Each structure stands twice: as C-alpha cells, then as structure tokens.
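Dropping the structure in here first, questions after.
Shown here: the complex without one of its protein chains, the others still in place.
For reference, chains read A, B, C and D in written order, and residue numbers begin at 1 within each chain.
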Amino acid sequence: MSTTDGPTLIPDDAAAQAIADREARMRPRRGWFPGLGDRWNALPRQTQWLILIVVVVIAYLLPILNPPLITTEPGNNWQIALAQMSVYALVAVGLNVVVGYAGLLDLGYVAFFALGSYTAAMLTSPDSPYVHIPYLWTLPLAMAVAMFFGVVLGVPTLRLRGDYLAIVTLGFGEIVRILATIIPAMKGQVGFQNVGHPPGTDSSGQTIFQNSNGTPWYWLTLTIIIVVLLAAGNLERSRVGRAWIAIREDEDAAEIMGVPTFKYKVWAFAIGASVGGLSGALFAGQVGFVNNQKFDIATSILFVAAVVMGGTGNKVGALLGGSLVAYIPLRFTAIAEFKYLIFGAALVIIMIFRPGGLLPARQSLLAYGRLAYNKLKGFAVGGSPASGKLVTQPGKEAGNE
Amino acid sequence: ANQTAPSGTDTSGTSGRINIPAISKVDVPAGAVLPAGDGKGTCPSTTTIAYAGAETGPNAQLGINIFNGIQLAVNQHNTANPGCQVQFKKFDTEGDPNKATGPVTQIVSEPDIIGVVGLPFSGESKATGNIFEQKGLVHITPSATNPSLTKNGWTTFFRALGNDAVQGPAAAKFLTDKLQAKKVYLVQDDSDYGIGLGTTTSQALGSAMVGSDKVVTGQKDFSAVISKIMNAKADTVYYAGYYAEGAPFDQQLVGKGFTGSFVGPDGVKDDQFIKQAGDASSNSYFTCPCIPGELIPSFESEYKKLANAEPGTYSIEGYDAATVLLSGIDKGKQSRADLLSWVKSYDADGLSKHYKWDSTGELATPDVYGYKVENGKIVPIGVIGK
Amino acid sequence: MLELKNISVHYGRIQAISDMSFSVEEGEIVSLIGANGAGKTTTMRTISGLLSPSAGSITFAGKDITRMKAHIRVVRGISQAPEGRGIFPGMTVMENLDMGSYGRKDRTKVGDDLERVFDLFPRLKERIKQLGGTMSGGEQQMLAIGRALMSNPKLLLLDEPSMGLAPQFIRQIFKIVTEINNQGTTVLLVEQNANQALARAHRAFVLETGSITHRGTGKELLANPAVKEAYLGVG
Amino acid sequence: MSEAIEPDIDVDALKEQGVDLEVAERVAPERDIVTKVGEALVQVQNLTVKFGGLTALDNVTFDINRGEILGLIGPNGAGKTTCFNAMTGVYKPTSGKVLLEGQSLNGLPQHKITRRGLARTFQNIRLFGEMTALENVVVGLDARHRTSVGGALLRLPTHVREEKTAIERGMALLEFVGIADHAHFLSRHLPYGYQRRLEIARALATDPKVLCLDEPAAGFNPAEKEELMALIRTIRDDGYTVLLIEHDMKLVMGVTDRIVVLEFGKKIADAIPKIIRDDPKVISAYLGEPEDDVA
Partner (left out) sequence: MISEVIPALLHSVPMDDTWITFDVNSFAQNFWSSTFDGLTFGAIYALVALGYTLVYGVLNLINFAHSEVFIVGCYGVFFTLSALNFGPSAPRLAFWAIVGNLVLALVVAIIASALMAVIVERVAYKPLRQRKAPRLAFLITAIGVSFAIQYTIYWWRGPSPEAALTMFRPLPIFDVFGTIVDSQQVVIVIAAIILMIATDQFIRRSRTGRGIRAVAQDPDTATLMGVNKEKIIVTTFIIGGILAGAAALFYVMKIPSGVQYNGGFILGVKAFAAAVLGGIGNVRGALLGGLLIGLIGNYGQVLLGSSQWTDVVAFVVLVLVLIVRPEGILGSSLGKSKA
C-alpha cells in the first residue's frame, strides 16, 4: 500500500496483480489471429466503417441465413437460439463495463439481470396483480430499477478490493434469487407467465413478437446492442473510460492523479447494472416466462466467463464471448449428456490457447487520439522502442532546448 | 461382512404402524388399445412424434421413465406396422421452464412433428403451453399434475392422468383414514407442483394438520425443519415436492429419531427415493395419480427388455399417451390438425386406464393409487381416496 | 567459476540481451554497469535462473547450468539479492534469514553463518522479531544481503544494492561488499552508482542495450573517457 | 489559452534560463508563470504520524514557498515518505495540519487534494501500463475536466472541446518532458527513463501548484541524473513549485533552493544547501564523513 520505496506493507493484492497482469499481457500474441486488434486499429476509418456495415448487415440476416453447421438445429430452434445469444451478448457487453473496464470482479451480475426480468414480468404478466404497463416501457424502467440497486449495492461495498468484492456480489446475487423465492409477490418457482411483448401484428393478424418466433426478438436485441455499443464506445473514449481503465490498472495511482475512483466505480456498477436490467427485461419478454430458477450462481459465473473468454475489456470480444457461452450448450442439445462437458472443455481449451481471451484487443481511449497519433507517424511507428540508451541520448531533451 | 438388507427394525420401528397389504395385480382393460394396432397402418416415413422434457437435470429420472415408455410404444408400433415407420425425437428441457422454450419452439417449427408427449413437469408445461397452442400442435402430458394447467384456455393440451386437485384430497383422506394420522406436518417445496399440491392437501386435511414448512429446490440439509417437526410432535409428515429433496429429508428425519410415517406424492414416488433415503424410506407411503405399470406383465417384461430396468413412475402413462397418438397416425390422422381432433374425440381404453378428455384437456375419471415401501421396493396398495 | 557464452534473452518479441559473453573468476568482485534498461537485471535473473536464455549457455563451477531450475542453482551456490530487495514482508527478520538457508543440507553450519550475518549487520540482530515489511529501506537492503549470505553462496549476485539508500548507508554497503568478498565469496555486482562500483571491482563490464560495450579492470573503466561521459557524469 | 504572460515578468531572463515559452504557454495556459520565490504556498504544521507505537513523523513543521525547489532529505526510515503520504492524503496524520494556500487539506480524499493543486510521482513507477503515454497524461488532465458520463454519452460540445484541448495539451506536455515521439506507445513498453518522465508529465497534467517528486532519480546513473536535474529546473522555471525527496546529494545540492532534513521523524535542519552541507548535525545523521567518497 505504501506508495514509495520505503517500508512496504504486505503487497497490495490489487496492485501486485495489476503488475502481474500487465506483464502477462506483454507476451506476444500467439494463436489464430495474432494482432488482430492492432491490424484493425491500423485500418483507415473509412475501411473500418465499411467492414462494420457489412458485419452488421450479416448480423441482421443471420436468422434468415440459418447457416448450416453453425445452426443449433435440430436441437434448438435457430431463431430462438439467436435471440438468446443476443441477450447473452448484451449481458456480456454490460458486464464488460464492470469487469473489463473498471476491473471489478462482479460474480453476482445475474442479480441485475433478474431485477430487469422481474420488472418486466411483474408489470406486464397477467399473473401479477399490479399495474400493467406496455412492455416497451418496462425496458427503461428495468434499467432504472437495476441501476438503483446497482448503486445501493455499490456504495457500501465498492471500497472492498478484489475478491472480497467478488464474494459480496456473489452473495448479493444469491440474496436476490432467494428473495424471489421467499417473497410471495415474486412467485418463486411458480413464476410469471405471458410476459408482455412489443406491440404489432403482421399482415395475417399474428402477433409479431411471439415467444416462439425468435427473429423479431433477435432484431430488437441486436438493435439495442448496437446502440449500447455506440454508447459504450462514447464512454470508453472519454474521461469516463480512461478513469475506469486507470482504476483497473492501478487504483491508488488513479486516485492520486485526481480520478474520483469511488465515483467512477459506482458509475461502472450503475451502468453495468442498467444494461443487465435491460437484458433481463428482453429475456423475460422473449421467453415469456419468468421464475427464480434462471438466476443462479452458475448463470452468473457464466456471464463472467463470457466476458473473459471474449477478451476482458474489449466490448466486441464481450459480444463474441456472450454469444458463445449461450451458443455452445444450445448447439449441442442434441447430445444432451455431453453438452456441458463440451462446454467446460471448450472454456479450458480456449483460455489455455488464448489466455487473453478470443479478442484481446485494447480499446483506444481518446476521442480524437487518432489525429494526434497520426501526426506522429513521422516519428517512430509501431514496434517497441529500442531499450536503454534512448534516455541517455543528448539533444533530445526538451528541457535543454 | 456388512449387511445389505434393510432391517427397518432399528430405532424407527414399524411397530404400531398400520399395515396395509400390497396388491399384486391391477385390472387391465380387456380391449385396451395397443401401439401395435392392426399392423396395417401406412404413413410417410417422415411422420414424427416427439418427446419434450428432462433428459438431464436433477429430476431427469422421471423424464427417463417417460421417454422409455414412449420408445417402447414406438418400437412396438413400428415392428408391427412395416408400412408406417414413425420416427421418435427427444428434446431435452432439463425440466427447467426457462430452458424449455428453445426446444419446444424447435419442435413446433419442425413440420414433420405432428404430435408430442410432454412436458412432464408442471412448471415447464406452464411455460410452453402457449407455444404449442400458437402452432396447433397436440401434446399429451403423461405426468404434469398442476390443476391450473387446464385453465389457460389451451386447446392443444391434454393430461393423461388425474391432477392435484384430485390427488390432494385423496392424499388427505389416505392420511387420516387409512393411516389414522392425528397430527400431520405438511412440508412443501417451492415448485409450481409442490405449492399447488400443498395447498389442495392442506385444505383437505383441515385440523389434522399441525404445522407446515417450506423447503427449496436443491436443499440438502433439513435439520431446522426437522427440529420443528419434532417439537410439534407430529406423527405423520406429508411432503409435497420431488424426490430430489424428499429423499434426503426423510433420511435425515428418521436419522433424528422420527418414528412416524412419511408420505409423499408422485414427485417422490421413484426408486431414486429409496436409493437416496436408504433404510429410512421404510416408513414411507406415496400417493400417485399413476397406474402401477409394473403390475401389467406384458408391459413390464417388454419395458425391462428395452430399458434394462423396471418400469418407473409414469412409464405406462408415457406409453399410453404415445399409443393414443400412434393409433391416430395409423388411422390416417397425419397432419397436426387431424391428430389434434383425433385426440380431442378420443374415447378408448389404454393399458392403464380409460382415456377420454373433457374440453379443457382433463381426464374424465382418474384414479389415485397408494403405494408403500416394502423390503426396499415401492409396491402399490390400491386405489385410494375413494 | 561462472561463464556466460553467447547468451541472448527475450521478453516475448523484445530482445533484452543479445549474444553476450563474459566470465567471473573465483574470488573476484565483478561490476556490471549500464543505463536503465540496458539489461543488467535481465542478466542477473538469467544467471540465477528466473529467466531462461533463448540462446547460449551458462556454466558454473565447470557444469553447464543453462537449463537448471532456479531453486537448484541456489543449492549449487548461486545466491541473489534481487532488485527491489524482495523481502518477505509478512515474515519476521529471523524468518527471512531462515528462508535464506531453505535449500541447505548442511544444517549444522547455518548457525555459524547466522553469526556472520549478525556480525556484518548488527542492526538485524536487534530487530529479529520485526516484520520485514516494516523495516526501512536501508534495513531491508541489509536483510536482503544477509539473507543471500545465509545460503552460504559461492557466488553472490547483488542487483543495485545501493538503490534508495542514504549516502552513509551506501558507503557502508560497499564496504560490506568488499568485506564479504574478503571472506571468500565471489561477487557479481550491478550498480548505477558507477563510481563506487568501479572503484571496488576487480573487473567490470559496461552494458548497453543488451550487449557489452566496454570491459576492463575497474580502474581502467573509471578512467575511460567514454564511460566517464555516459555513466559517471561530468564533475 | 486565455491569459497571456504577465507583462512584468522578465521574459528575457526566462529565456536565458532555457524556458521554451511557447511550450510553457501551451502546457499551462490557465496559470501565471511566476518564478520569483514568494510567500508560503504549502504549510506543514506540527505534523505527526504514528503507526501503532512507532512515531514515524514527530511534530514536523516547515513551509514550501511559491516558486522554490525544496529538498527533503534524511536517513532511511526518517519519515520522508511518510511526510509525503500524509500531505497527499494517503495517510491520515495523527495530529497537525497541512495547508495549501492557507486552506487545510486534512481529511480531503486524495483526488480532491490533487485537484487543489498538490500532485506527486511515485518512487516505484506506477503508470497505467495498458494506456498509451498520451492517454496517461490525459488521465491527469481529466482532473480539471468537468464533463462526466452524461457529457460523454451525448458528446456534448463542452465534452468535445475538452477532449480536443486535452489532446493538444497532452502532446505539449509530452513534448515538454521530451517524449512526444513516443506518445502512442503503451506506457509499459517505454524505457525506464521515459517512464519516469511520463510520470512527471502525468503529474504536471493535473495542473498542480506544487509538484512532489519522490526519489525521481532512483536507479538512474549519474549522467541520467544530470538530465533529470535539468528537467526539474525547467519545471520550476515554468512556475511550478517543487518538493523533492532524493538521496543523491549531488542532485539535491545542485538543484534545490532550500533543504529540510528529517531524522527519526523530527526536523533537524532547514536551510539553504550550502549551510546544510556543513551542518554537523546533518553530517552525522545523514551525510556521513566524506572520507572515502569517490563520487
């Protein structure tokens, strides 16, 4: 904890770990797509946009394409699978703010997901005696409710470090789930049926957003994901994102550099929670049924696995990780006995071969940094600096003119 | 060196307990419809029926009992009818309502599937009934017993057994009359099923009930509940829930010196219960709106060949439900709509009972059987509650 | 007694040491100086086995130890007081010293070595019950050196022992280095305090970006104008 | 960029001292450049810090005057770092006060102290390794920024303006410490000496009134130390006040205007370097007799 060379206390876990992690990340990237992130960042803006548009179009077409081999059928309906994958992806993007950016290990993220689901269910399901509001209204409301609880949980506990926070959040997740069992109004395992859905019918008078039709749900979630990604990008390339990364890298140093660390940790928690709530509400709508069974620790841990597997701190990685975590068991439903065995093995293998996650690319943290860096192109580009004598070379010192 | 036979004579002592004799056969309706039919069925080779329900998950055994029953029916049908090879597909829901919608949606979106047996559990049935309804696909549950399932206005849902509105009162009657219980302690789990059954039973028990408590799915330690039961000096415990919790509960109950009877419903009635509760299970009775398939020799031997095990709870219901669908297919009802109306107007005996449904999908005259544990086996003791 | 032949060390893709060769003879003090990031610490860690070279070989006391595990090298007689001291903060001074003799087989002699350490650093004897982490910078440095001596090394590696120390401690540390050497331990010394390091060394090497650029006796290098300009400062 | 340089400042004199006024202007646009040693900027009053039974800092009082470079020296374990930590809010003082421009800093959270104008570097470098050099500096600049989550989400004009000027000022700062050409390197990839400079730039970015440097030359060889000395002087000449902890006497004597000496947590001397050098108390406590001092 001591910030200088004097007597050091027991080395602070977080700081020590930050150093270890940093060293870990220094290793050259090996594996299937080395330096993908670097290469992506090197592309001109226009090309990036072009590629992005193509990717987005393909993403929207997925339910129609139903690509062979990839498809989850015959075990699971592909459109429904897509809808669930997209919800998981959204969850992972939200959790990435907490775990990936701010470096807070939240093992109870499922609690916010649950809060969102229950908000949607209790305000739209005919099983609930309370006021009913249109489903779409429950989305912002779910975000608000989850955010509120995020702050309520965060304020007292965010002073805890590392794994203490992990167990507290995990406990919170369990508390929410069990209270949903105990409190009669939340109907425990009995749950809520016929959760609402967005309005609209197709030409034949059929409801568009049916539980059994994944496509519209997928499109809705995908659109929301795109909006959330843009928002996350905006945050990332701003003071907020920098504060989060600074906290993750070295909390004490961040604080001393004038970053209100506590405030930004609460923000991370609140923003993460609200996305969790949002995804919960979407999930509730899509499945059409909410009870307490979905929100257990195992699910919560899967969420974290999604983020880490995708590439901690990278929102696109989170997206990928979230989809995969949902996908693997769905894909292998046909061999029911093995699906989780495959899943576990996949986790191990992926992490061993890509310890930084599938897409470990670093995000840029400056909104207009590209400009500044481009100006530097005249100087050294890429690679790492020659060691040693740079410092000792005379004449380069600004101070000396 | 160590003995294996359950003694049952230790501290818990069966002395003083009412002895209800086991029955050794049930009446099989003479003209029961069998899957084999007349052997003249013809159908396209794509014709498919499906099972949706638990293949994995904590209560998987109940699902396994059922789809083995279905498999037997399909096998018998296909052997007897060379012209009609019906395919059988299984979809795993893990018995979890949240996981059930994916597979069920997959089922309804496969046009070849024209009839379904499932889903076994009340919770998942409730969560997915709508999807079947939307696509007009008939499904017969061989085991979901929550009464509210038929009150959703679904037209595609049929229940191949009595519901808990029947089972609850039957159980209460069994407790107070046959077992002469004076102080019943009711414990229910937190499932749709446990809560529903707990409610109907406690209403029927009235003043014979001295207390109640709840446990949760996945619970392993029941010491607190047991203290309460002991303090209430109950002579009988009724447990409304599944065996996953019921078995360790009974085991710990007896371990703590409880000498009364333990009674559970269909969710507890499985060999797994005996396996997990050990010799404690010798104090147990069960109620079940299911027919003891093991007492139907033809069924029992065939099933054993297929599954390498005795028929379990609801094996015969699964078999019968599949038979209903298969006989329709043989009669040329080979579209979803046709098969649905076939089931709606069905009126015939199955191996286990007569099948005829009212407009909500409820059976007309269901029976509830009583069972007990004898020498480490579940044996039927006849119809109860009448 | 120690010989490095054509050693190269990489951190991932970054090459920190390239094709370096040098040797240390029994009974010597050899100093290694160089700018920040020149690769001094990397060299030390390679000798002690914390890093493994990507090319080249290391022999110690006539045996090839290139692939030998670090903890075995300690038993063979190479002991390092690492950069940053590496005190176990949660152990007492005594326990820290005990850790120094962890790998030793000749348990009976440990007592003698403890006496020797206490003779060199009386401060440690006063503080045997204090937690290592609460010792001040200079005291920690004494502890680190003392602990390294507890393994009764044939070769002692000291990585910047004077870092962060007050002037009078620095002088003391260098005196002790000479003293230890006089008692028969070979010393390989890495120092930024080039004046002192060169003055005390029998031989010395100057390291620049991973290779040796100058070598000679301490006195020679002290007098070398290029070395003077780059490492000793003017005036 | 609003305020121009105060006219009564001797621009030529500054130039002589080697101040690049243009750079200086961009680095610190909102602040006057004053180099005259002025009134007390920081007052440390009767500061005491205890750890359990140990008094690490015992009733220490000294001032840091505007525009000076103050050295803080003392034997190992004298309490220098503790003093630093108590000033910057890392430790809570057991008693006593630290005032900045007459206002007490006691009890303020660390980031607020930074925003009041007290910035520091770390002895063992603590950069944000996964950020580029420029991003590191911009984190420091953020201390003066106003927009937060809302502004960033909606890309409000103030936010955009702040982001743009941040990049300019960040680059200027990197140039100032001489590492602008490495702006796009991850800070962990930078050579050690550059990392030190980056730490200084990052601290300067918070636009401090006082810059506290904790053993900035540790691990530097004499030649490198000289360059560092030049940089510290430039910083001071640019109008910052500097507090410097350092064990290297040549550096301390060469660069400081005044020196405070601690021993066993107590202040034992407070004077200009020349006097300190010959103070017998300081010699016996710290410097030692220069008998065989080769340096």
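By definition in this document, a contact is a pair of C-beta atoms (placed from the backbone, for glycine too) under 8 Å apart; a residue touches a chain by one contact, two chains touch by 3 or more.
The structure presented is a predicted model; accordingly, all values stated were derived computationally and were not measured.
Just to confirm, in the complete assembly, which displayed chains does the hidden chain contact?
A, B, C
Any idea which of C:Gln15, C:Asn36, C:Ser151 or C:Thr186 touches the chain not displayed?
Going through C:Gln15, C:Asn36, C:Ser151 or C:Thr186 one by one, C:Ser151 is the residue touching the chain not shown.
Looking at the full complex, which residue from A:Tyr264, A:Phe343 or A:Tyr373 touches the chain that isn't shown here?
Residue touching the chain left out of view: A:Phe343.
Mind pulling the chain C residues that touch the left-out chain?
Considering the whole complex, chain C reaches the absent chain at 48-50, 69-72, 74-75, 79-80, 82, 86-92, 95, 98-100, 102-104, 131, 147, 151.
Name every residue on chain B in touch with the hidden partner chain.
For chain B, the residues touching the absent chain are 1-8, 10-11, 56-61, 190, 213-216, 218-225, 227-228, 231, 244, 247-248, 251-252, 255, 257, 272, 274-281, 376.
Considering the whole complex rather than only what is displayed, give the residues of chain A touching the chain that is not shown.
Residues of chain A in contact with the hidden chain: 10-11, 13, 16-17, 20-21, 23-25, 27, 99, 105, 122-123, 130-131, 133, 137, 141, 156-157, 159-161, 163-164, 166-168, 170-172, 174-175, 178-179, 181-186, 297-298, 301, 304-305, 308-309, 312, 337-338, 340-341, 343-348, 351-352, 355-357.
What we mean here is this: only the chains that are shown with their structure count from here on.
In contact with chain B and with chain D at once: which chains are those? Just list them.
A
State the pair with the higher C-beta contact count; candidates are A-D and C-D.
If we tally the C-beta pairs in contact for A-D and C-D, the bigger total goes to A-D.
Could you pull out the chain whose C-alpha mean position is farthest off from that of chain A?
Between chain A and the rest, the longest centre separation is with C.
Which one of the chains is closest to the middle, using the mean of its C-alpha atoms?
A
Measuring from the mean C-alpha position of chain A to the mean C-alpha position of chain D, what distance in angstrom results?
Centres of chain A and chain D (C-alpha means) sit 38 Å apart.
Can you check how far apart chain C and chain D are, centre to centre, with Cα atoms defining each centre and the answer in Å?
Computed value for the inter-centroid distance: 32 Å.
Can you work out the whole-Å distance between the CA centroids of chain B and chain C?
Chain B and chain C have C-alpha centres separated by 76 Å.
Give the residues of chain A touching no fewer than two other chains, as numbers and ranges.
Only 5-7, 26, 384, 387-388, 391-392 qualify.
Identify all positions of chain D at which a residue touches two or more other chains, and write them in rising order.
In chain D, the residues touching two or more other chains are 76-77, 123-124, 191-193, 215, 218, 223-224.
Of all residues in chain A, which touch chain B in the complex?
Of all residues in chain A, those touching chain B are 73-77, 79-81, 84, 178, 181, 188-191, 193-194, 210-212, 214, 287-289, 291-294, 330, 333, 336-337.
Show me the residue ranges of chain C that touch chain D in the complex, using the header's touch definition.
Result: residues 33-37, 84, 134-139, 160, 163-171, 192-196, 199, 229-234 of chain C touch chain D.
Which of the residues in chain B come into contact with chain A in the complex?
So the residues of chain B touching chain A come out as 55-56, 89, 91-92, 96-98, 101-106, 108-110, 123, 126-127, 130-131, 134-135, 190-192, 195, 216-217.
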